[in-house]
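Some chains have been omitted; the remaining ones sit where they do in the full complex.
We just call them A, B and C in the order they show up, numbering each chain from 1.
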Amino acid sequence: MLFEKNDKILFIGDSISDYDRARPVGEGLFNAWGTSYVSCVGATLCSAYPELNLRVVNMGIGGNQVRDLQKRWRTDVIDLHPDWVSVLIGINDVWRQFDSPQMPETHVSPEAFEEGYAQLIDQTLPAVKGMILMSPYFMEPNRQDPMRARMDEYGAIVRRLAEKNGLLFVDLQAAWDELFRYMHPCNIAWDRIHPNQIGCMHIARQFLKAVGADR
Amino acid sequence: MLFEKNDKILFIGDSISDYDRARPVGEGLFNAWGTSYVSCVGATLCSAYPELNLRVVNMGIGGNQVRDLQKRWRTDVIDLHPDWVSVLIGINDVWRQFDSPQMPETHVSPEAFEEGYAQLIDQTLPAVKGMILMSPYFMEPNRQDPMRARMDEYGAIVRRLAEKNGLLFVDLQAAWDELFRYMHPCNIAWDRIHPNQIGCMHIARQFLKAVGADR
Amino acid sequence: MLFEKNDKILFIGDSISDYDRARPVGEGLFNAWGTSYVSCVGATLCSAYPELNLRVVNMGIGGNQVRDLQKRWRTDVIDLHPDWVSVLIGINDVWRQFDSPQMPETHVSPEAFEEGYAQLIDQTLPAVKGMILMSPYFMEPNRQDPMRARMDEYGAIVRRLAEKNGLLFVDLQAAWDELFRYMHPCNIAWDRIHPNQIGCMHIARQFLKAVGADR
């Protein structure tokens, strides 16, 4: 298993991570993790590895794009001194291109996405044991769908960044695709983005598998 | 134009019609029509044909399937003595097959759908000037998507029933398909079912075109 | 049709435009246009001219008079870089003279109204493709009513400003008068100012006709 005794694992991202987590810091009493995949991961790690005394923090904020993470990276990631940082970003960078096509200022181009994401990694690596990058996704089985195709582009960027930096990469898009062999996307998320409890657990399970938490 | 002076036009269906209409009868003061396509249609008719003194009633109820309409058809349609009845039903009959595959009691088969729908028509025609049938739809451009394919089946049933009974048929699925040439579905509805204001107006415009309201 | 591909059309005014639009900017997801005539216009344009990818923004604020627009014109109009600006102002400038006669500081004289309005136009014209001016109105059929008479004065000012600057003028007062041939004002607005859904659509239809949107 990747994590060691007393490690602090920080999750950051958009609404998929947020799901009503506590402010300003998503950690501690009263289910401060919210109800996203982060709480599934945190609860599983604490239940399965109680001897490790792991510390899980959820810093997701709904609607965030990579450039929002850049603005708050110092206070919301670096200053919290995590041992590990898990990132799930990019969905809103793409989504706005399709649900708000008239508003180009809400779009993030692949170039800006890659550059911004790379800066986050560069800022973080010197200070942590490692990072886990999760692919943005669109729960659309049809790869010809233009938003799916676009999301795949961004997913490929994240994969490339992970490979370049030797980081763990969790391919959520592939995980959904596997699931869609048995069920329609609307069994997981009406809007093909925000997973229900099944979907949150599915993300968590991909993460846990990637970090070798197999108890 | 189809409608004549003092005609009463009743719309019935599911959440697509409902959109917070007044209870028990969606008619009268305080925007009782709610905010669905029904209010777009009603407002346009009253603005464009003020001399006709038309009466528009919204009887949609969220979540309804054809069998729910059957149960309330007497009180919610016949007893209100409409001159025209417009029906938009079938979406939930199909949707549950995909978002709740484990719960077959929530599914309505094509046969049950057709039979139930036909009974509604038979009960109504003797008492009205006419009916307008709107196709159920799924805002999914990919015709190979299983839910889209399934919805097309139900749409075909509605079209067949309209033709058989000589009724106006409004092909909403075709109207969305046309729109998707220029925009992604998520610009109209995040869940591909419940239209935003653009989508409500788009439905209303198909209806108005069908009834010849071209002022 | 007046508008061209990718044009941004900004609507500004008082509560008649506002109707619960999003803050700070009335544009984007979650029906940010509110429920006024602006959403009827925006939804119709996007439904009928999907290929134009038009951008509609609602910047109305309830209770505004011309002097309120002057204070926020820089941030709320100019800085948003619209291609077209549609203005509907003047109702509160007059109304306060009649519902708050004891409070002269809430009244705006015709001179101040004209001067303020002219300044708005002068500031805007260099930066846009054009402006559309809508007349303030009072849904009072009796032209001898003192508030109607007063409102007609202000409407005449707006018409004069439109003509002087070669701008489109939408005569809403005339549109209501036409409607009142068939119905009493209280069928449109209990307070003779704030239109119900029929009235909102009626305003929208006058606007659409004026800009040549006839699909």
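Points worth noting:
Heads up, the rule we're going with is that a contact is a pair of C-beta atoms (placed from the backbone, for glycine too) under 8 Å apart; a residue touches a chain by one contact, two chains touch by 3 or more.
Since this is a predicted model, take the numbers as computed values, not measurements.
Counting every copy of the one repeated chain, the full complex in this structure comes to 8, with 3 of them shown.
In the analysis below, only the chains that are shown with their structure count from here on.
Centrality by C-alpha centroid: the chain sitting nearest the overall protein C-alpha mean is B. Two copies of one chain, chain A and chain C, form a contact in which under half of the residue numbers belong to both partners.
Summarising the inter-chain layout, the chain whose CA centre lies farthest from the centre of chain C is A.
The chain pair sharing the most C-beta contacts is B-C.
Rounded to a multiple of 5, the C-alpha superposition of chain A onto chain B involves a rotation of 180 degrees. Chain B and chain C have CA centres that are 33 Å apart.
Remark: chain A and chain B have CA centroids separated by 39 Å (rounded to whole angstrom). Averaged C-alpha coordinates put the centre of chain A at 45 Å from the centre of chain C. Residue positions of chain A with contacts to 2 or more other chains are 99-101. Chain A contributes residues 99-103, 106 to its touches with chain C in the complex.
Interface residues of chain C, counted against chain A in their complex, comprise 6, 8, 27-29, 53-55. Across the interface of their complex, chain A is touched by residues 95, 98-101, 141-142, 144-147, 183-184, 186-187, 190-193 of chain B.
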